[in-house]
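Apart from one protein chain that is not included, each protein chain of the complex appears where it belongs.
Let's turn to chain A:
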């Protein structure tokens, strides 16, 4: 009866197309190049790096020695190329302070940042999505209004204040959790909580707005007319579609966190990459600054690339945009 002979399998369509992957990756490479160039220029246009590397009392010969050692005597263009070679090989000049390879320092610290960012982000995402969903769909008005209001109020707290308050309550008053440092899962709780509470409101708000938008879409009515149960309509046709803009929000926040949540890492003395970069800046440890900032820029771009790919998987319309 059917003219389309019932072949066994449906035509396979990859969730992301190769042209899309290639064009996004090309964009990412371009973004990394731009970010690294800015890092390079920012460090080199601020005056002679060599004279700020040595102690103020150093002799002219000392300065000249440092300059040659780090290649600052070369023309800017050569330095620029060397910088890119360093990034590509991960082989930066040794740290001035720790006298080791800066990349080793970065790789030592990065897992800490990664763990904190993932914990904080997961917490914030779960919290934000739950609150956003409840604020749009909960039957009782209290569930719709109160969590959203609380979270909005919390958004007004800067993370530094929030962090200090949490330390006061849970470490000093209750003595349940360590106030600072790393090493055990318990150390992770307060900083994650601070980060989670910090990102949850934005996610909750974007999700809520998005849900209310999608709810009025024509296709929701079609789904109801088909006889899909109201619960499935909410989950599959409203909430899932509403996730698309939320994903972008999550990507931005996660990217920023992987760059080292500097404030939070400082409050809790969390040995992450943000702390490393700030310390290096204060000590004028330029190789470490360069290495960590370059690394963070690349991670940021890669996270956003990942989010682009994920959102293309979630939203097929984006795939056909090249």
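The criterion applied here is as follows: a contact is a pair of C-beta atoms (placed from the backbone, for glycine too) under 8 Å apart; a residue touches a chain by one contact, two chains touch by 3 or more; residues count from 1.
Note that contacts and distances are computed from a predicted model.
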item	value
Chain not present in the shown complex, as UniProt names it (candidates "Oligopeptide/dipeptide ABC transporter, ATPase subunit", "Transglutaminase-like enzyme, putative cysteine protease", "DNA-directed RNA polymerase sigma-70 factor" or "Cell division protein FtsX")	"Oligopeptide/dipeptide ABC transporter, ATPase subunit"
Full-complex contact with the absent chain, from A:140, A:173 or A:226	A:226
Contact partner of the left-out chain, one of A:11, A:139 or A:173	A:11
Residues from chain A at the interface with the omitted partner, ascending	1-8, 10-13, 217-219, 221-230, 232, 236-237, 240-241, 244, 314-317, 320
